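One protein chain omitted, others in place.
Note that the chains are named A, B and C in the order they appear, and that numbering of residues resets to 1 at the start of each chain.
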Amino acid sequence: MKSRIPHFSLLTVAAAAMTFAASPAWAQLKLGFNVPLTGFAAADGKSSLEGAKLAVEQANAKGGVAGQKIELVVYDDQATPKEAVPSATKMVEKDQVIAAVSGSYSGSTRAAAVIFQRAQVPYVVAYAIHPDITLAGDYMFRVSAMGEVQGRGGAKLAQNLGKKKVVLVTLKNDFGQALAAGFKEAAPKLGINIINEYEYGMPDRQFGPLVSKIKSDNPDVIYASGYFFTAGPLVSQLRAAGVTAPIIGQEGYDSDKFIEIAGPASEGTYITTSLDRDSDAPATKAFLADYRKATNSGADMVAAASFTATAVAIEGLKKTGGKGGAALRDAIAAGSYDMPIGKLEFNDLHEVKKDIQVQIVKDKTFRRHSVISDPVLLAPPTKAK
Amino acid sequence: MPAADPEVQTMNYEISLLTTMAIAVMFALSLNLITGFCGQISLGHATFQGVGAYTAAMLGKAGLPFLATLPMAMVLAGLLGVVVGLASLRVRADFLAITTMGVGFLFVGIVRQQEFLGGELGISSIPDHGLGRVGFMALALVMCIGVAALSMYIKRSWMGRVFNGIAEDEDTMRVLGIDVPRYKLAAFAMGTALAGMSGAFYTYHLNFIGAESFGFVESITVLSMVVFGGIGSVPGVIIAAALLSVLPAWFQVIGDYKLLVYGGLLFLMMRFSPNGMAGLAQHVASTKWFPTGGRS
Amino acid sequence: MNKQPSGAPLLSVDHVTVRFGGLTAVDGVTFDVHEGDLLGLIGPNGAGKTTLMRAIIGVVQPTEGSVSLGGESLNGLPIHQRIQRGMSLSQQLVKPLRDISMADNVALAAASEKTISPLRALLNVSNAQELAVAQYELQRVGIASMASQRPGIQPLGVLKRLELARALALKPRLLLLDEPLAGLNSQEAHALATTIAEINQQGLTIVLIEHNLGEVMRICQRLVVLDNGKKIGDGEPRTVMADPAVRAAYLGGDALGAAAAQGQPSLETHHA
Partner (left out) sequence: MLAIELIAQGLIQGSIYALVALGLTLVYGLLRILHVAHAALFTLGGYVGVMVCNASGNLAVGFFCAALVSGVGGVVMFRLAYQPLLSQPPYVALIASIGLFIASEEAFRIIFGAQGMSFTNPSLEQQFVLGGGLQFKLAELLVMLSTATIIGVLAWLQSRTRVGIACQATVSDPQMAQSFGISLRQVRDINFFVGSALAGFAGVWVALLNNLVEPTMGSVPSYKALAIIVLGGLGSVPGTLAAALLLGVIEAFGTIYLGDILDRNAIAFAFLIAVLMVRPQGLFARS
């Protein structure tokens, strides 16, 4: 009754061969990079990798650091802690990276942070916003605003737009929750009344029930957290059901794909981000042009943040002449940087205090709307807290 | 933070890999008890690893030492296992897989909403187990060997023989006077308790857990390990779990095609050797080198 | 050596009725089985024999009436508890466990004390004692030579004997046989029927459902005849078969009925 199993020793031989493949290592300045190339976060991973590669290519074009070329050692962590731990350990031990950059989400970055801190390898985080990351230790740096800070920025924007009744639509992951926490913290101080909050999961694309409930709430403004692949459908379904209240999003929306998916419904959507398309700052303009030339697609927030994090690490290496460890940590901490996402300076918790760029979608592209720079409201947490 | 002396430091990668392997083997063997020995297909086994992981994390943060959280993790996971076992007894055989899958989604759906379990942010800054990296790995390996030995013992005992009968034909076993429901519950209880243990080790290995790490994908992965190794075959499951758990790390070199190869391997193994590696080894042994034929 | 019917019956079936929706498969059947009997339960197809057997073994719960073993009612008990109380069933469709040897199949039945609970089963490993019992039962049903082989490659006759050996290994007080001779040629049927008769003479009470009237007439001391769920005959084989109601209901008055009426079944009897 057992089916005849054909002779298949080929399968066992193939499995054995896999185990011995190893990557050759040359004497170069190795910069580690963990990024989700597969799994649910692969879309952001792709942009993040492009941004980091661009920064390394530009640096190598200008002669690298102290005569050595910089090599980006890329690991796919599928945005999960289970993959991030072995990747980070391997980067530290086998590849002996001199510094590392995170182009991944919070879950994997938090797990990797502990390992880089213990190995005293400076770790510059692009867009993962969980507070625990910089709390892991003094070798950790973050170039984008934390979730709570962006949330508070969103509340300030709602006040600037003169809106009173707001409905929160929160993506159920740490990014969404941090943004909601920030918004709820600032709203009462700014006279904004949160009439309702709804949650949705990462795989959700159809928001019919949510949209109907929001329509019945009839808010002045909607503060909805998400990424372009959730926000695109959400915004178009809100408009399709006749909800006209303005929608405030965040850096997760910040990609041309959002406009492509939501189509005409995306017109007039506000987002709090740190990449200003109409910026006249040379660094931003140059980055937008170089990125389009390198990938013939528009840059998004994730690419800009990853480019910035990589560039910050490289500038630190330039200052220490290629030396890592504590010297590199102090060099990065002390530096001030003019990057595509704004002028950056690290506070004692190695968080950055920078303004929030408000963009608005006007005839199918992101345009500058305003800048929010309230030093008190947008102050990142410091070590003391 | 004093830098660990360089010599030990370079071994951390292998140590963490070995620990990951030991935990994965423990977890796969625990499912092998339920699905391999007793024939009850579970598509939600990661739930019980999750119960063990969260129990250990909460108790650990409350001050209990790691070794004290271990038995508690096993007891709680085992209890939930019995409850799910009881529920699954009411359901038709071919619905069992889908019911256990439902339990898996319920677990993730409930845990990620509870604030005291850390909600979406999960639980972090779990105190260190205090055994040192090498000591923790050694303990994981010892427990893993213990579970393997227990599995081999059960397989040779009368319980193993009854499980094998239930897996093939429940009705015949009832006619032989076997209390089939109680045996199924015993398999569920033991399997889920051991899964809880692997969960406790998982927590202290990664010292950060979230509800997403015990979802449907993980339940499918561990079931694939058992089936890939050869359902019911203890050595087969051990090898498959060890290999597949660190495959992503080895496959870094293929990078982009990692999951494609993993899915392809699963399909090809099932298509050409349904009894997994154990079946393959048996087939190769019985024809090529031992023409007298081992067990056909 | 006809057994004197002792006082209390071993198995008593009291007004058992089984209804599925509108259909009444078994209708108020009552009969007793005494220690040492070899009772034939016969009737045309669809008479309700198998349903009655399933009500006795517990696969089906009777709508009315009760079944009791050794004076103790079995109503509501699951199958395994009825088996543990001394009842044993050899199924019509033989289903041995295919990836273990014939001896192991029988040993599994012989280990009933050790497998009474999962914990006790966990604490017991050795099967030497059970393999000895298996060897004895296989020898008793005449297939000891194939003890170490797999059931998968055996002919139906051997599998039927394996089923019987497995039922005996449970050391039952009452053995229920559901059409053991079905599918066998006449020599195999005759040999197996003889074995069944010998086992009965060694003291085991047996209830036999069977279509092979020749063998049933030969080895059974008593017959119960069912038709459309009702009992229409109970007593000595010859007197029961002579009863016109039985012949009319059962055989529709064709040739075989005539032979039975002459009272000389062509096969010699084994009544010692």
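The criterion applied here is as follows: contacts are C-beta pairs under 8 Å (C-beta built on N, C-alpha and C of every residue); 3 or more make two chains touch, one makes a residue touch a chain.
All of these numbers come straight from a predicted model, not from anything done at the bench.
Novice: So there's a chain missing from this view; which of the remaining chains does it actually touch?
Specialist: The chain that is not shown is in contact with A, B.
Novice: Among A:I70, A:I261, A:L288 or A:I372, which one is in touch with the chain left out?
Specialist: Going through A:I70, A:I261, A:L288 or A:I372 one by one, A:I261 is the residue touching the chain not shown.
Novice: Which residue, B:I231, B:V246 or B:M277, contacts the hidden chain when the whole complex is considered?
Specialist: B:I231
Novice: Can you list, in ascending order, the chain A residues touching the missing chain?
Specialist: Missing-chain contacts on chain A: residues 1, 3, 38, 40, 42-43, 45-46, 172, 198-201, 203-206, 208-213, 215-216, 229, 232-233, 236-237, 240-242, 257, 260-263.
Novice: Mind listing the chain B residues that contact the chain we can't see here?
Specialist: Interface with the chain not displayed, on the chain B side: 35, 41, 87, 90-92, 94-95, 97-99, 101-103, 105-106, 108-110, 112-113, 216, 220, 223-224, 227-228, 231, 256-257, 259-260, 262-271, 274.
As a working rule, only the chains that are shown with their structure count from here on.
Novice: Linking chains that touch, what shape results: line, ring, star, complete or other?
Specialist: Drawn as a graph, the chains make an open path, so a line.
Novice: More C-beta contacts across B-C or across A-B?
Specialist: A-B
Novice: Going by the average position of its CA atoms, which chain sits the greatest distance from chain A?
Specialist: C
Novice: Identify the chain whose mean C-alpha position lies nearest to the mean of all protein C-alpha atoms shown.
Specialist: Central chain: B.
Novice: Starting from the mean Cα coordinates of chain A and chain C, work out the distance between those two points in Å.
Specialist: Chain A and chain C have C-alpha centres separated by 75 Å.
Novice: Quick one: report the Å distance separating chain B from chain C, using the average Cα coordinate of each chain.
Specialist: Taking the average C-alpha coordinate of chain B and of chain C, the gap between them is 45 Å.
Novice: Please tell me the distance, in whole Å, between the geometric centres of chain A and chain B computed from their C-alpha atoms.
Specialist: Between these chains, centre-to-centre, one finds 34 Å.
Novice: Touching at least two other chains at once: which residues of chain B meet that condition?
Specialist: none
Novice: By the touch rule stated above, which residues of chain C touch at least two different other chains?
Specialist: Within chain C, the residues that touch at least two other chains are 98.
Novice: Using the touch rule from the top, collect the residues of chain B that touch chain A in their complex.
Specialist: 1, 3-4, 9-13, 16-17, 20, 112, 119-122, 124-125, 205-210, 212-213, 243, 246-256, 258-259, 265, 268-269, 272-275, 277, 279-280, 283-284, 287-288, 296
Novice: Would you tell me which residues of chain C are touching chain B in their complex?
Specialist: 57, 78-80, 83-84, 89, 91, 95-100, 104, 108-109, 111-112, 114-125, 127, 166, 170
Novice: Under the definition above, what is the set of chain B residues touching chain C in their complex?
Specialist: 153-154, 156-159, 161-162, 164-165, 168-169, 171-172, 174-180, 182-183, 185-186
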